[in-house]
Every structure is written in structure tokens, then in C-alpha cells.
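Complex shown without one protein chain; remaining protein chains in place.
Chain IDs A and B follow the sequence of writing; residue 1 opens each chain.
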Amino acid sequence: MVLLTLMAIVTIGVVRLRNLFAVVILGGIYSFLMASVMIMLDAVDVAMTEASVGAGISTVLMLGTLYLTKMEETRPAHTPLLPLFVAVVTAGGLIYGTIDLPPFGDAAGIIHQHVAPHYLQNSIVETSVPNVVTSVLASYRGFDTLGETVVIFTAGIAVLLLLKGRRPASEPDSNAAKARSRRRRPKA
Amino acid sequence: MSDQILTIVSWLFLGLGSFFYLVGAFGLFRMPDVFTRMHAVSVSDTLGVGFLITGMAIETGWSLNTARLIIILAIMLYSGPIATHALAQAALHAGVKPKLADNRLKKSRRISATREIAGSSNIQAKSSAPTKSRSRTARKSSSATRGKGRGQSSKR
Partner (left out) sequence: MEGLTEGLFMYMVAAIAILVALGLAVFRALAGPTVFDRALAANAVGTGAIMLLAIVGFLTGRPEFLDIGILYALLNIIATLAVLKFFRYGDLGHAGEEPKD
């Protein structure tokens, strides 16, 4: 609860601030708080993904983007009323959708009746992977995971190309090499 | 018997760790300057984390988790000084001057002579102005002090 309040405060700060560098740092803080919430909810794998992607990779990518653009956010040209309306309607729909969900951790929920018992009982025999989540992701849904990986790989390459391509050609090589090594840091 | 002693010791360590962690956080909250705040955070990064992890390790006993705790402690003890050093270096490089005791008088005089916007950065940490205007004046004042800081350092 406290964490969610802090997240809301950080979000308001992100919306209000105009200095994009500060916004990037606040985004990193938001990711860490979100990962803490995920740990509270016992979703450790999601927390790990959130921390590594949100606080690690995307911070660095955003910094690389900031290198190419300005530091300052321009004033929006339109009033924010229509986006606010859309956001409120969407949030209302989502909250309305959560009313029908079974209670959190309910073993008798519908989603736990379909294939989950099969996975839990047979996964070690069928795949000989000790962790059930890993067996589902890597064996039962192997092609799905492969497709996801391809998508993410393509996106990573595209982002790297975009961030690299806009340099002027007259720039000395050492500078470009430095920037490139800076971008490569998170992968290491 | 020894279990009880271990439990009491780990309670003690956890309490001390919480205390130092809170002290560091209050320092981060209350200190007037980037560098003094860094100093405060180092308290919670070394003493707070160290005591907390030691308390947890005592509670766990010898197991794999102890090894994990020790790895975490080692990483944080190594990375804390590196991060602090890089932060201080970057701050100095960008022209943020530490607030010195004799610097404050000169600074206030200089500011009142040149630009009054920069003066608000001294009070800024304590005032509760709305966030937007605060960040804007902070930016202006930091760019203003940057130019002046260079001249001052060459004078020294």
C-alpha cells in the first residue's frame, strides 16, 4: 500500500516535471518500486523482468535517446482534456473488468482448473525441468517464447540502429566509439 | 541457549541496521547540499546495510542463503563507493560547488549583486514551492553557478 502510494507520487512527479533527464531517473525509481510491489505479490519472475528492463535497459536507452534530442520537454499544443477522458474511460473499463475476477490466490479459480494441474503434476516427467514455470515457458510454450525472443531481438536491433544512425559523419571516431561502448554497457 | 543468544544478537543487529538506515534516509532528506546528502547516504549504504545483512545472516545460520547475503553485501560495499565517487565527480564536473562555510557569505553577496533567481536555490531545498517552478529555477541557478564556479576556481 505504501509502495503503491509512493508509485503514484512518482508518477505525478513524472507528469509534472519538464526536465527529461529527471523524468528518466524517476522512471528508474518507479521501476524499482514496481519490482518491490511485484515481490510483495510473490511474482518474483515479473519483478526480475521489471527491474532489469525498467530500471536497467530502458534507463540506458532513454539516456541514449536524450543524447540525440533536447533535455527539455516542449509545452503541449493541445489541452489534455481528451486524453484525460480516454484514460479515465479505459481505467474505468479495466476496473470494471477486475470485479469479475476470482479472489487473489484462489485455488478454485477458473484459470487454475484448465491445464495448470497437468503442468504441475506431469511437467517433471515430461520435460525433466525442475522448475515448473521454466518448463512451461521453455518447453510447453517453446515456440511462443521463441517468437517473443525474436520480437524483442528485432526491437533491440532497431533501437540500436535508430540511436546510432543520426550522428553526423564528421564526428571523430573516438567519440562514436565511446558512445557505442556506453550503450553496450547494460548488455555486459 | 546458544540459539537464544544468536536470536538476541541478530535482533540487535537488525535494530542497529534499521536505525542507521533511517539516519541515512533522514540525512538524504534534510541535508542542504548534494555532497552532504551523499555523505548521509553512505551511512545507510555501509552501516545500515551491513548491520541488516549481518543480522539476517546470523538468523539464517550457515546455509546457501548466507552466501547470497554475503555476495549482496560485498557487491554493495564495492559499488557504493564507486557510485558515490562517480556522482561527486560528475557533480563537480558539472559545476555544482559544495557549500562551504565561508563560501556562503560570498555567494549570497554575489547573487544579490548579479541575479536574484539563483538565490532561490539556497532556500529551495527547504521551501515547498510547486515542483515545476522549483525545477526551473534550479536549472537556471545551476547553469548560473556553473559559469561563476569556473571563474572562482581559477581565482583560487
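Rule of thumb we're sticking to: a residue touches a chain if its C-beta (ideal position, glycine included) is under 8 Å from a C-beta of that chain, and two chains touch if they have at least 3 such contacts.
Model, not experiment: these values are computed from the prediction.
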Contact footprint on chain A, counting only the chain that is left out: 2-3, 6, 9-10, 13, 19, 21-22, 24-26, 28-29, 32-33, 35-36, 39-40, 44, 47-48, 51-52, 55-56, 59-60, 63, 66-67, 70-72, 178, 182, 185-186
For chain B, residues in touch with the removed chain: 7, 10-11, 14-15, 17-19, 21-22, 24-26, 28-29, 34, 37-38, 41, 44-45, 48-49, 52-53, 55-56, 59-60, 65, 68-69, 71-72, 75-76, 79, 82-83, 86-87, 89-91, 93-94, 96, 121, 124-125, 131, 134-135, 138-139, 141-143, 146-147, 150
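Just so it is clear, only the chains that are shown with their structure count from here on.
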Distance from the mean Cα position of chain B to that of chain A, given in whole angstrom: 28
